[in-house]
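A single protein chain has been omitted from the complex, and every remaining protein chain is retained in its original position.
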Amino acid sequence: MIYLKAVLSLGLMGAVFGLALALAAKKFAIEQDPRQDRIVEVLPGANCGGCGFPGCSGLAAAIVAEKAPVDGCPVGGPAVAAKVAAIMGVEVGAAKERKVARVLCQGSSDNCGSRFVYDGLSDCKAAQLVDGGAKACVYGCLGLGSCVAACSFDALHMGPDGLPVVDEEECTSCGRCVAACPRGIIQLVPAAQSVTVLCRSYARGAEVRKTCKVGCIGCGLCVKVCPTGAVTVENNLAVIDPAKCDACGKCVEKCPTKCIVMKGAKASADALAAS
Amino acid sequence: MRDVLRLGFILFAICAVAAGALAFVNDITEERIAAQAAMKLEQALESVVPGAEEFRDETDRVLALKAAVSDGGRPEFPLINRVYVGYDNGEMVGTAFACTPSGYGGPIDAVVGVSRDGVVTGLTVVKHTETPGLGANITSRDFQMRFVGLRAGIPVKVTKDGGQVEAITGATISSRAVASAVDQALRLFELVTREGVW
Amino acid sequence: MSFRSELTKGLVRENPTFRILLGMCPTMATSLAISNGIGMGIAATFVLVGSNVIVSMLRNVIPSRIRIPCYIVVIASFVTMVDLIMAAFVPKLHEVLGIFIPLIVVNCIILARAEAFASKNGVLYSLADGIGMGLGFTLALTGLSAIRELLGTGTLLAVPDFGFPGFRIFDRSLAAVMVILPPGGFITLGLLIGLLNSLTRRKKKAAQT
Amino acid sequence: MGEILVIFFGGVLLNNFILSRFLGICPFIGVSKQVETATGMGMAVVFVMGVASVVTWMVEHYILMPLGLGYLRTIAFILVIAALVQLVEMVIQKVSPVLYKALGIYLPLITTNCAVLGVAILNITEKYNLLEAAVNGIAGASGFTLAIVLFAAIRERMDLAPIPESLKGFPMALITAGLMSIAFLGFVGFRLKELFGVM
Amino acid sequence: MDGTGLIVSSSPHQRAAVSTPVIMSDVILALMPAALAGVWFFGLRALAMMVVCVAAAVGTEAGLEKLMKKPVTIEDYSAAVAGFLLALVLPPDLPLWMGAIGAAFAMAIAKFIFGGLGQNIFNPALIGRAVLLASWPVFMTRWRWPIFQAPWIPDFDAVSSATPLALWKLNGIKTPYLNLFLGNVAGSIGETSALAILVGAAYLLWRGHISWRIPVSFIGTVAVLTALFGQDPVFHVLAGGLLLGAFFMATDYVTSPVTPKGQIVFGVGCGVLTVFIRLYGGYPEGVCYAILIMNAAAALIDRLTVPRKFGEVKKVA
Partner (left out) sequence: MATMVAKTFRGGVHAHYHKEDTASKPIRRLPPPARVVIPLHQHTGAPCEPLVKVGDEVKVGQKIGDSSARLTAPVHASVSGKVVGISLHPQSGGRDVLSVIIESDGKETLDEHVEPRTDVDHLSADEIKAVIREAGIVGLGGAAFPTYFKLTPPPGKSFDTVILNGAECEPYLSADHRLMVERPGDIVDGARLLLKATGVNRAYIGIEENKPDAIEAISKAVKGDDRISVVPLKVKYPQGAEKQLIWAILGREVPSGGLPVDVGVVVNNVGTAAAVRDAVFSGMPLVERVVTVAGSCIAEPQNVVVKVGMLVSDLIEACGGYSAPPAKVIIGGPMMGVAQFTTDIPVTKGTSGVLLLSKDEAAPCDAMPCVRCGKCVEACSMRLMPLWIASYAEAGRFDDAERMNALDCIECGCCSFICPSRRRLVQAIRLAKSEIMARRRRAQAK
């Protein structure tokens, strides 16, 4: 008897609530794509905003709404894109080339001086607003480290010479440092690109020579020596087309101000060979 | 709709099984628990009313009387739960009041023993959740002895409130709670005596 | 995934209190003395293991809409069982733990493990997970209790309700009562988690370089 | 009226669920990043705890006690609460997607908010009548709301502070709650009954 | 290559003379009368307490900063101020090591881990005091009479260790105004002499370091409320830690609201809580807890009292 009372009363309560919940579930049913939650689970969860949406859940919502591509997460790379694609049931295009951030300036305090003594916030954008920044070269790195502060992957550090250094292994190409730089000195380049022009100055050669020891003077020597026609000079600045460059290193040798450099695997192999 | 019924049924089934299992466990433990509680109560009662060999639960009688004399509003003795009268050879030797005052950490279960002539004969704390090292000292014999010998007719209060009982240092609230329980026990005793119940 | 790794992960790597940060309420409320901590830990472990196993067995039967009520019913059943059994057979210990036993129901660890692990894994692994997590919880609780008991009362391993005064380390009048008051619970646990965080960070850094 | 005020202020200030009873810590720390969401969560808890107090009180007094099924209290109460919370969740999701989004995953956490079960059990052990139980539930929840909103405002400020890396987040939340709890020690021993003339 | 070598910064190029370290050292200066009164009434023991608390506070801050490899900031005097204030709100006979623990806890837990100067939520000195009171209530409620006897107490021995507020609350004995004003009563080291505190407060007000809003609303609320409750407002203003708290603790920049309206709300809140704790609370004195509770509310008050910006369209309700 005592058993029956217990079983029945609690069982009935269970049944009542079960029914109520089930009914409510019907009545208050809401359309939400279950894929969204699954995509959020797959995404890295850093909420870095590199995709251009407010956080990972924002991107997930956009992907589900087909307002963003399945490979919209620059941090996750192809691995995440594949998983997202599986959830969305679409094929990913050719895997995107991995990109890394590169600092296109060598104007350390030794190479490029300053126009005045800056007294203010340690923030590049704020410094840029004060008489256009203290750096002698108006295109050069201000060196206050806003990009370092912006990086949430510990991939950027301030070097001893006052220039930021990218740890290309850690870099996820989220693009936050690019957005943090008031002078567009940091750019995302294909990780495979080994020859880079480390200068952003559009100033004429004579002016560059006045302000910086390692700036591009637009002399065009590199254009002349390049066997594949990958180098051009636009607006007094050498530009390398990564598609044509075969990393032969001739321009690097010829450059009078040493503003074209070899980076990455090739560079270390060469260094090894030289030693 | 079938789906709805299905959900209801599953929850029903799980609840039913759970209830059954619990009823079973309850069945086999109930007696033991009751026996444990009874034993514990017995011990507590004996410790506060020395000399009694038998206790009778006379709560209902006392409460009926209390209802008769009070105006029927809120209970006048909210802290008193049960009243046990101790007898020795059929003669009343004292009364034990089970009280539950609120301490610092929650309710305190205490039993207060009062002799026939209205003197506190013993106090014991059965259960409490006071702060160890401070309020928990209400279980210490030293503290409990401070109440023994107090008489009905004089309000029981801690010294901080102008009374006669020294509170435990740093644990005024717990002490105050116990004092209030003793106070109510004595007042109820006085009322009952005045009405000539025993 | 192996039985063994599921068993040990709860101890340190995924310790429910220090790493996953679950079950804070009972952790702080009961960690006043080592005896409380161990008793609570064992009771919680029992419930955790039982509910993990049952939930894992029922995982394919329970519809997702009502899974939370179902899990809770299962958990509550085990809690009530523990409550009744302890009251009957170890009344002293039952008294020591008092009101904290029914509150095991709402210990987030248990529901979280049911939801996050047992509902997705087989019975064996769920069993291991339950034991591991339970032990981890007990470990954390014991550690925290030890600190609070020592600083707050000056003793270690005291079980007053059994008449055992414990080992007195320093005089009671010098003990900092605040440590066993609510603020002490918050602050001690916060500092302890912070300390473990900084140790892990240091380790990670050391491993990197 | 005095009794009701005593219960209410007792629940909000003296026996604050978070700061002196350790009930409801998980949502307290989880949903306190912004004042707006904290307020929303607080409101949800007030509603749930008020209703839960009434329903569990009725379950106790109309089903369990008459049938002598006291040992089923825990399980019955938690069942009621779980179902109730889920209902509330569904309703909010339908009625106010904004609120739902803000509270996000924390709504289900109200289920495991020990405060709700705690208040239901306290209502019974304190022998409250129906009205007192309802007030106690709302008071406990208001205390929760007070603590969480104050804490959220503090936390917004702490967001900009250079806090040591390993203490960031959870540990800091606990420590701040601890300091708030120290401040609330000021209410210990407060004679509410005297203030409201209930002796 | 520093170009012209000229300094360029964003405007403004002119700054007011008062700096944070100057304010802090002025606070120390303003506390001197109260500290001297404490030494006068309670002897060199009081001085020892001040030295220990200041040393512990400064040492803790410097030590932690060294440990965490952060710049050492003891030269802003804020640690010294906190230690000094803590000593002034402790009983003169508290064991010195307890004072040191209070100061260390205050600096480490209430200030340093919150991010140091300017980031703490609660007044460190008051946290130190509250922690000591919660930890060692016995030691923290043991008072001593100053050099003079207390002739207004009929049965002197029975209550030889009570502050005026406790005497009034528990025994109904009211200490004469003059003794309260001069400070010849039992109490914390720096809180007994209203005269000394007012001298220091006047200096801070004259220097413009504190505004009138918090002290006036705080003390005013206490006076009005106690009068409403049929108490003696003058006694309540002079007794206990109200004046010290209102002028030196509640006005702490970091832990009080920044908006003018918020400061008044803060002061009124402190006043209300103080009176309620004094009249109905478990402690004779409520200033410390009242301020701590309002500290917890300061961030919210700030949020709710953002001034109406100039030119904001007045909304018609």
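Read from first to last, the chains carry the letters A, B, C, D and E; within each, the first residue is number 1.
To be clear about the criterion, a contact is a pair of C-beta atoms (placed from the backbone, for glycine too) under 8 Å apart; a residue touches a chain by one contact, two chains touch by 3 or more.
Remember, it's a predicted structure, so these values are computed and weren't measured experimentally.
The chain that is not drawn here is touched, among residues A:120, A:205, A:220 or A:242, by A:120.
Summarising the interface, subunit E meets the missing chain with residues 3-4, 6-16, 18-20, 22-23, 76, 78, 115-119, 211, 253-254, 256-260, 263, 306-313.
Against the chain not shown here, subunit A presents residues 115-117, 119-121, 123, 125-126, 129-134, 149-150, 180.
The definition used in the following text is that only the chains that are shown with their structure count from here on.
Closest to the middle of the protein, by Cα centroid, lies chain D.
The geometric centre of subunit A is 71 Å away from that of subunit B, both derived from CA atoms. Chain geometry summary: the mean Cα position of subunit A and that of subunit D are 44 Å apart. Computed centre separation for the pair subunit D/subunit E is 33 angstrom, with centres defined by C-alpha atoms.
Of all residues in subunit E, those touching 2 or more other chains are 109, 113, 131, 134, 137-138, 282, listed in ascending order. Residue numbers of subunit B whose C-beta contacts span two or more other chains: 6-7, 10-11, 14-15, 18-19, 22, 26, 170, 172-173.
Interchain contacts join each chain to each other chain, per the touch definition above. Across the interface of their complex, subunit C is touched by residues 19-26, 29, 71-75, 78-79, 82-83, 86, 108-109, 111-114, 116-118, 121, 164-167, 170-175, 177-179, 181-182, 185 of subunit D.
Within the complex, the subunit A residues that touch subunit C are 14, 17-18, 21-22, 25.
Against subunit D, the residues of subunit C that register as touching in their complex are 21-22, 24-26, 28-29, 66, 68-69, 72-73, 75-77, 79-80, 83-84, 99, 102-103, 105-108, 111, 178, 181-187, 189-191, 193-195, 197-198, 201.
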